[in-house]
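I have a structure I would like to understand better, so I am pasting it below and will then ask my questions one at a time.
Here we show just some of the chains, and they stay where they sit in the whole.
A and B are the chain letters, set down in written order, and residue numbers restart from 1 in every chain.
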């Protein structure tokens, strides 16, 4: 969106908005209603909230009346500046408006948005462009959440509903992630570090939490050539990793014991074989497939078990910034991670896509960080405590959504995200 | 069902089963999906569980194969004898089977049931009759629960969905409950007591918990001529009843404080006027209307505030056994209680219908009680601790479902039921 022409912006707007509806299409009205835990939201709520975002931040300031004024509270996620949001844990209780009514809400707002965008002068368009881009990036985030949340809901059902059957052909083959028949050996790429720069370059859209670009001093380090696999997770389980306190952070050990953990979320050992519930139904992962649905605590413990550690977010970004943003994303249609290609080439493989990579870095503001103004100042800044940074995107992430400077973040006990691990090591001379 | 003819039994079966579907008809697929708290169940689950009951206890023993063997667990409510039931609190997570599929399940089981009933010889029919009657009484219980539960779900929604609009004409006028324009004064009917008999007479269907008929000694007592009204509840609130510990049982006082109670469930004072959320939307009750959605603790405290007490279940039954089972039931279509008629006549008014009446009696087995055999032994007996008995039925109860010996029971903190209070007093000479 560099030229700023209204037509191209409308085209991109329509494309992003349409994908949300496509992702919801296989789901029944009942599927779209369910909220399987407070951290998840119903599908139809995702569809409505993303619409509310455009209505609230783009249309309302231009005097466009609300589609339904009562939606202001129930589809506000967490913007206290705009009034008290409806209780997050109760989103699944909102049987009205129905999924059908939310479809009408979306179409109405889309019509108003397109009308507005096409009527703006170039200077006006330039002014609203950052907000439209934010709204679209926001909707892409909720596209990943929609899939993540329905996976969690389906996993609670003994009937094991399938979002897309394994027989179904994926629409697109992922370019950079063609699985190989041979296992890629784990190697480490070495980096000198030194005084490096991190953060958004200002060339394209970036969230406020990626900014400002700033300097970081890195000691020499090494980064694994691929993600941690099921073969490695199996060794961790077999050697009693989930029962060995010395491998765990204290909080993690409390977590493992209070939750009774013995495997990644959605997975179980059945007769020596791993079975993993996915949006494609239950399946057995290849030993070379990246392991997913780990908490930070598990990622950290597995890294320690393997004689390594997790990378800091600066280390990861320093490496990723040199790589092209290619990988196994949502468009591939696989909906579960895929093994790394046989040889990784000059850069580590799988930096982008497949699974988000937990980093050793707490989510904190960069030096000189300034949150947005008004309600949008609540978008990222207020979450900068108690969370860990994840990098790189996943097979649930729309292509083009992530970059080397993109920062995702979750509480360390989060397991329902498409998140795994990559190893790092000190490389002191 | 005294003659036992198959045709009449089938007719009654169809009539009860059809009413469940009629009650669900105004609800969208999403409405039928929601479970607003663990004690409530989704509409579609009620529809499926009542079907499972016939399938499990009538069809399966006759070798009829299950509609879907996987339903055995998820629609089992609490019969441990039949295997581990699906977690009650997670019923709302079962987006599959859909409401439509449950409709098919109902039609299939109905077909098999009717086929079976019509094919039985008279002796066989006589043998299964108690089970069919139990299944139908069970379904009638779930009809009341279906309405009770969707009221709770709708009450959580700021959009305040309406099940049946106030404008809608009720299908039937309740006979014995014609509201009068003048308030019925509170009077007390006096009874000598003595050695009386309580429990089912064995003349018609009765649950095991109503049996055996047994003797109870009653001291002289008096029973109020009508139910406790909003006028009386208002006085309780105005005179700080919810803030006066001496009016409350210790458990009740803890309950009031921990929950922050200041009014019956679904009600609030707005500018000096009571507003009550109901299946007809939010409305202002007449001062003469029976108050509903009280916990046992509140009913007990209000009675103490009014210088009275709640009746024991034996006292209530002793009086009700002499009255005809008439009142304001589900068929009236009002879906909220109605004021008592102006004069009560020889018996207290409103003994049946309007609201369930909390009694002072803990739910315990009668002397000589024997639970049913097999899984059906779990129907009532195992709940005989920690609950209070309620009597008389409500405006959510199908006519014909209750009798003078019918025992309903709920935990003392339960507020979402259509339950209120009637006063009693000692009448020592």
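Criterion: a residue touches a chain if its C-beta (ideal position, glycine included) is under 8 Å from a C-beta of that chain, and two chains touch if they have at least 3 such contacts.
Note that the structure is predicted; figures quoted are calculated from it, not measured.
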| item | value |
| --- | --- |
| Complete complex - number of sequence copies, 2 represented | 4 |
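As a working rule, only the chains that are shown with their structure count from here on.
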| item | value |
| --- | --- |
| Rotation in the CA alignment of subunit A with subunit B, degrees, nearest 5 | 180 |
| Chain centre separation in whole Å, for subunit B relative to subunit A (CA means) | 47 |
| Interfacial residue positions of subunit A with respect to subunit B in the complex | 28-34, 36, 44, 70, 73-74, 86, 90, 92-99, 153-154, 156-159, 161 |
